[in-house]
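Other chains of the complex are left out, but the ones given are in their true place.
Here the chain labels run A, B, C and D in written order, and each chain numbers its own residues starting at 1.
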Amino acid sequence: MSKHFLSGNDAFAYGIRLARPKVISAYPITPQTIVVERLSEMVEDKSLDSQFIHVESEHSAMSCAMGASSVGARTFTATSSQGLLYMAECLTYASGGRFPIVMMNANRSTALPWNIYGDQRDSLSLLDSGWIQAYAENAQEALDLALLSYYVAEHKEVQTPFMANLDGFVLTHTYEVVDVPTQEQADEFLPPYETDNKMDLQNPRNLAFSAGPATNTAFKYKEHNGLLNAKKIISEAETRFNEIFGRQYTGLIEKYKSDDADYIIITLGSISGLVKQTVDELREQGEKVGLVRIRYMRPFPNEEISQAVQNAKAAAVLEKDISFGNEGTVYTNVNSALKKFGVEVPVSNYIGGLGGRNISEVEIKTIFSSLKTNPSGVNFLGIGVNDSE
Amino acid sequence: MKEILWHGRGGQGAFTAAKLLGAAFALRDDKSFALAFPSFGPERRGAPIRAFTKLDNKPIGNRSEIEKADYSIFLDDTLLVSSSLDELKGNGKIIVNTKQSFDDERIIAVDADSLAEKVLKRPITNTILLGAFSAVSGEVEISDIENAIKLYMPQKLHAKNIEAVEQASRLFKEVK
Amino acid sequence: MTVSKPVTAKTISKDEFFYGHKACAGCGGSLAVRIALKVLGKNTVAVLPAGCMSAVGFNFPQLCFSNNAIISTFAGTASMLTGVEAGLRAQGITDFNAVGFAGDGGTADIGLQALSGAIDRNDDIIYICYDNEAYMNTGIQKSSLTPFGARTTTTPAGQNIHGNIRPKKNMFEIVAAHGIPYAATASIGYINDFMQKVQKASEIRGTKYIHVIAPCPTGWGIDTSETVEIAKEVVDTGLWYLAEYENGEFKLNHRPKEFASVEHYLTRQSRFRHLTDEDIEIIKTSRDKKWEYINKNFG
Amino acid sequence: MKPYLRDFVPQNLEDIPEATAYEAGYLVTKNAGWRNVRPVIDNTKCVGCLQCYLYCPDGVIFQDDNKVDVDYNFCKGCGICQKICKVGAIRMEAEK
């Protein structure tokens, strides 16, 4: 391993190089572009032996990735925002086809209004598309996810595409120190891709077929279970990862001083860094506060979140998205988890960072303090409105 | 935490300087951390831009733009306006590339253009201001900057820029 | 460019690769797919988008291709082909054909962009458009390859509008304008010509495009036994032509001595039965204009 | 080489593949029921030109000792072969 000063995009590209994908197809979009640019450079300078395909749209990027995966090649693509939406049809196609494609998504707001900055409406609005969805906190985790993602996605019990989400700009374009593993370590961690789910000249197969009412449910049930199995395989992968690279991740969620906390913020992505810092500060002032960081939105950590917050007095879900006419999507998912597990802790919702609006330390402190008094409803940071019904 | 704000126009290399500073600081040992990022946005060549470096001895969670800086560095003095001082912390300082002189002690003038002309033979002043920052602030060693330059600038630019950093730093060392 | 001996009924592979499918009786598209696969042989990976051919051939567990085959998204034929080709090549496999079979809608409408992208990259693939002149799988809606005058379910023929008011998009020339290594038109009514074009395509590197007219008895309103006849007739009337584009040059492969009757061709199909004499005159005039162009520009 | 009928019809959860990938050319139903009329080949007239074989959309005509025969499991009775045969060796017979 060696230390480098890298942006989130750079780090992810380094991770992908270590994973040796055979085919890379991608289409430019801010703030994803850098990761693809880096990879095209690596292909040019031959530090990466891969087919780099300049496609004419994101639909084709994913379609090409599926073609490559359908003949057993490890593939990578990356996108963001409008690009993710433009390939929406291919997302369910890839998951239904059980193609373990890895895609980096640079979280960015979606039009209209146009906005190139980071929020998480793009990926969260496609939560039902059958992909594993992970959210990185920093550049190191980004690089590590690039490797972990293939391990999980390609695992026989999972066979599910993997979307690694990096917050646009604040993570993708921000430089920080990253440990870059060696190729030998990476090769030890990540076996070559092997599968039956491919067209094979020796053993011809028909793929991506129709299944009528009689058998469709079975395919969907298996797909669902592939995602549920990912819970176990993520943990297996992280253990193995730690053995080789000496960094231990914590599965579907990360609990930060939440075990004995009275007030908890549940959030995801790079804002967690600031929440941690704020938790530290408030702890020093004697406040029992904590953070639950959701690392995976699918499979969803129903049980993990319920356990993590069950002893708190109140919790808030802080998220960078809104399901119009309802509430934040993460909030909905968290509420459902708590309902199912009978956790009666009151939970409120803070919608922040829309269109790249900054979320400040002051606001995080305000959320923590509001938990003591008014723990309910949907609140917009930057509008000052409480929309509780 | 030390917060450094960079001002320039697109193409002048403000962000490169911000990044080199971060790398110089963070790669020196395991206890140094840095974040560096540009101002994000659709700004085009020619438009004024900003860049940010944060330096600390623990991981930095706050990825927000710097509001009050310890050092605010201007690659171009046309960008320096009276409200620029509002961007400083209490004991913050401005370092500006200029031929003018200022009677505000918070403002440190460097004739980076002339030095660039001499050393680099091109009107690019970013590494010169980085050298100046090193000397003025003492936050980062010249050798660390040189290391960062070697890691993150194209090979053919190493020698000249290292020279530039050193000369700029010497300028201040002498003055002091 | 072709070095091999032209394939014929006698020499073509006896294997069947598209068999047991649920296409309508007498389906021209299925004939095109069947014959092309026989020419290309077993080391062929076929990509078919949504459309009649995939709808009739891939109903688990009734899987009607004996070679490797996959359904792509409707828009994704060409880009999935690109991925297939790149994926195999990246694994060191080189002895294969990657072929796409897309309908007129899947080619000239929703799949055009991906096709254009593949040609632009000059990916080593064969793209075959089986043209039945409408969206058949969804019940005969107008596509941009539906000819002028045809009644479809979205271009109804009535008092006010006589079916489709727009001419057929010229995919062959659009593709040629990309500077593609090889493009050709064909008809299942002239099957030997079609076979040889497929064979030729398999021997050229880079992107190849073949546009084959494949009548649909259901959509055109003819008897199931008339498919091949009508596919011949459309060429004989001059309303379709057999040509190639190679090395930047157009070449006409077949010049009808004299045009067969357009009236006969049209009126035997229920999709055209409403046409007035003036409508038919428009069709003939535009044919004649096209042939002027062909005579001038095609070798 | 050709897709062919199999006895086993995957229907239960265990038999259904994990992904949408299965053995190529796997048939479980015939098309015989589609036919109202069937082509009957008169081998005495047939000259083995193979045009019917070539033009059959379903590929159900196969060569048999320089003559041809029909796989009635899959012939749909479209009548193309009958029209193609120049020597009139094929006639269509009502199914009932």
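Methods note: a contact is a pair of C-beta atoms (placed from the backbone, for glycine too) under 8 Å apart; a residue touches a chain by one contact, two chains touch by 3 or more.
Values in this document were obtained by computation on a predicted structure and should not be read as measured data.
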Total copies per chain kind in the whole complex, with one of each drawn here: A x2, B x2, C x2, D x2
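The definition used in the following text is that only the chains that are shown with their structure count from here on.
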Pair joined by the larger number of C-beta contacts - A-C, C-D: A-C
Averaged-CA centre spacing for the pair chain C and chain A, given as whole angstrom: 43
Whole-Å separation of chain centres (CA-atom averages), chain C against chain D: 23
Centre-of-Cα separation between chain D and chain B, whole angstrom: 78
Where chain C touches two or more other chains, by residue: 42, 60-61, 63, 65-69
Of all residues in chain B, the ones touching two or more other chains: none
Chain D to chain C touching residues, read off their complex: 1-3, 5, 9-10, 20, 22-31, 34-35, 49-51, 53-60, 62-63, 74, 76-80, 82-84
Chain A to chain D touching residues, read off their complex: 96-98, 159, 196-198, 204-209, 211, 214-215, 218-219, 221-222, 226
Residue numbers on chain C that touch chain D, as the complex places them: 9-10, 12, 14-28, 30-31, 34-35, 42, 60-69, 188, 191, 217, 223-229
